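Only one protein chain is missing from this complex, and each of the others stays in its spot.
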Amino acid sequence: MSGALSGKKKVRKNKIYSIERKQARWGFAFTVPCLVFFAIFSFYPIIYAFITSFTNRQAIGRNYEFTGLENYVYIFTKNNGGFPLSNSIRATLVFTIGTFVPMIVVSLILATFMMQLRRDRYRGFFQLMYYMPAVLSSVVAAAIWMIIFDPRGLMNQVSNFVMHTSGVDYNWLVDPIMIQVSTIIIYFWKYIGYFVILFITGLASIPPTIYEAATVDGSSRWHTFWRITLPLLKPTTAMVSIMAMLQCLKTFSTQFMLYQGGSPRAPIDVITMNIYFTGIRNGRLGRASAMSIVLFVIMLVFTYLQLVANRSSEDVEY
Amino acid sequence: MNRYTPLLILLVLFSFLLSSCTEEEEIVIQYWTHEDGKRGALEERLIAEFEIENPGIKVERTEFQSSELIYKVSSSMEAGLGPVLFNLSSEVIPELAMSGSLDKLPDGIISADDYIPGAFDAVTYGDNIYGIPLEYTNWCLYVNTSMLEEAGLELPETWEDIRDISLLLTEHDGGIITKRVFDFRYPYYLSFFIPMVMQLGGGLVSDGSFIVNDDAWIEALSFMKEWGPLGDNLGSPTLLNARSLFNDEKIAMCLSGLYQEERMKDMNPEFYESPRWKVLPFPSFEVALSDVSASSYLHFFMVNEARSEEEKMAGWKLASYFASHADEYLEEVGLVMPLKTIINGDAVINKPYGSVFIDDLKRSTPVYSGPYAMEIQDLIGEAVESVMLQGISPEKAVAQLRASVSYLFI
Partner (left out) sequence: MNKFVGKISFVEILVWIFLILVFFFTITPIAFMAVSSFMDARQILDMPFRWIPSREYFSSADRTFFTNFQKAILGNNENATFFRNMFNSFFVAIVDSITTVLLASLCGYGLAKFRFKGRNFVFMSIMATMMIPFEAIMIPLYMVVSGMKLMNTYRGLIFPFMVSAFGVFQMRQYLLTFPTEYLDAARVDGLSEPRIYSSIVLPNCKPVIATLGILSFRNQWDNLLWPLLVAQREYMKTLPQYITQFSEEKMTDEGAMMACAFLASIPMIILFFSLSKYFLGGAAVYESRKG
């Protein structure tokens, strides 16, 4: 109550100014609780990590010194005990591109297909079923898939059936190429529903009158899709793919669980996993922090792209 | 919902945040250890007795998975809040000891003369000792004799025998293994793979150089390559570990320590009591140049240097209390403490095939516990797996391994 009332008591000349001041104070006050938590649990650790990246700090041992850019030089030029950052960047990019391209294409196709269904009920059913894997925790997902990918598991049986072979072991968890395919399948399975829904929302926001006009013009469905739907979906597609990319860049648990199950590490040694092993397992905190900063920069670039894509479709107010 | 409820909740939360310091009066020993079958029950009982004998000391025992314990201890120490007492195996000790994170064993806690020679080597730096041994383990070959007899096969002595038996008895459906006969103990390569290399005349370290004798390494890696899915397809690091299958009679052979017997007794008493199993010495190669069995490793109780004097003293007291019950550790859990009375005593020999383990210990070498032991183990694992799973040639894998190991020391 105080805001408006006390404002009235002020000298008229200062009124507008003071209301603004008051408002500003309230605005700041609203953000303070959040900022306190961010300060303690995000900003401080991030700054700490940044500073650590310039030291030779190790997990055990109290003494460390500033070594300047040494860690950065090391991670880009040395092989980091068999697991170089260059391999991690490769693994991350392979995974990211290998996941998000099929994911975007398939979810776009699924979404357009689902829009063709005659009843909302059917669409609702498929949405629900496609989304279900996203509900399971990643630990559960990895546990299930590790059994499915076992040499005697379901995946080999299905592949043998589909490929008309018998008793061939496709080495899902073993072969350096197949293990990457496996991580992509797991991720794809888990998040396809999520992206389908994003596209359906995008499609639903296209006014039906546009389609009607197209039908009157006599364009085929195919034509309509390429000439009308796709261009109208461009902002959605741009945003969804960048979101998907960001998510893929941060992937950790799928790869980690498979590695713990005995799979070779190098093919799926994504950046986050390398950070984890370098920092937590091997205790090279300085080096691991430098890697996190590199990942941070990569993600920053993608986020900048996201903001640009966003701005093109909506006026973001800053 | 009342209009002010959200604000109220926020207020409560902040008071929570501010009032999050707690007081402690008595000495509390946080004791971190790894999951280890029935050792938990035994130690809980010993702790209860210890707490009665030492009023004012409370023990909080926490179990971790063995792979987790190592980095839990190191990361909590980094944060300045490690446990008072913990146990770790010999290969992770150098980094802890050299960084000054470990407390020196005070005089008069235990008598080192009670232990066999060399028992403290892995925790001795300069004139100081940093730990009390918890277990002294080596692996031998557990064999399900009835499975081999059914097929009319003789008991194996060499790796080649094991391969021949596996070639005969491993069941496949096309390229897919449906039943294995034996498999190695991945990923503990320092314990089983290095001895294999040594049998062929190679070694991990000698006079400061690493990966000694390329030929031996290449031969050992070639054996693994033949074993894996790209060779005869007899086993793989991604499959279920052999020693847990052994208890259920789902595999004919596995590598394990004496403690396996207690786990068998626990999980499959009928099998344990039956004459259907046997323990044989750690196999060797037919062409072995040196007679080496599986590397022996030790687990040590250690105390965190960063804690207060009282806490550290209480921690050592508890560790020595555990050590004074070595008989029970052997009897109930199958753990061998390297005490003279245990190693030379009858209790071990009276365990089924206890003498096989003791004899094998005599021809074993201690597991590598020098600098970067953990990372070196990971790298050996990567080499073995790249050969077994990715079709890298053994020659290339050895070269890569040497390069990677030497990078560690830069």
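Residue numbering begins at 1 within each chain, and the chains themselves are lettered A and B in the order written.
FYI, a contact is a pair of C-beta atoms (placed from the backbone, for glycine too) under 8 Å apart; a residue touches a chain by one contact, two chains touch by 3 or more.
Computed from a predicted structure; not experimentally measured.
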item: Options A:136, A:168, A:228 or A:305, residue touching the unrepresented chain; value: A:136
item: Residue in contact with the excluded chain [from B:54, B:241 or B:365]; value: B:241
item: Those residues of subunit B which, in the complete complex, touch the missing chain; value: 3-7, 9-10, 13, 16-17, 20-22, 32, 35, 40, 60, 62-68, 72, 75-76, 78-81, 173, 176, 178, 240-241, 244, 250
item: Where the missing chain touches subunit A, by residue; value: 1-5, 20, 23-31, 33-35, 37-38, 40-46, 48-49, 52, 59, 106, 109-110, 113-114, 116-117, 126-133, 135-141, 143-148, 150, 152-154, 157, 189, 192-194, 197-198, 200-202, 205, 221, 235-236, 239-240, 250, 252-253, 257, 260-262, 271-272, 275-276, 279-280, 285, 288-289, 291-292, 295-296, 299-300, 303, 310, 313-314, 317-318
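Going forward, only the chains that are shown with their structure count from here on.
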item: CA centroid of subunit A to CA centroid of subunit B, Å; value: 37
item: Touch list for subunit B against partner subunit A, complex; value: 10, 14, 67, 70-71, 74-75, 77-78, 95-96, 98-101, 172-178, 186-187, 229, 233, 236-239, 374-375, 378-379, 382, 385-386, 389-390, 400-401, 403-404, 407-408, 410
item: Complex interface listing, subunit A residues touching subunit B; value: 33, 36, 58-62, 78-82, 150-152, 156, 160, 165-169, 171, 173-176, 260-267, 280-283, 285
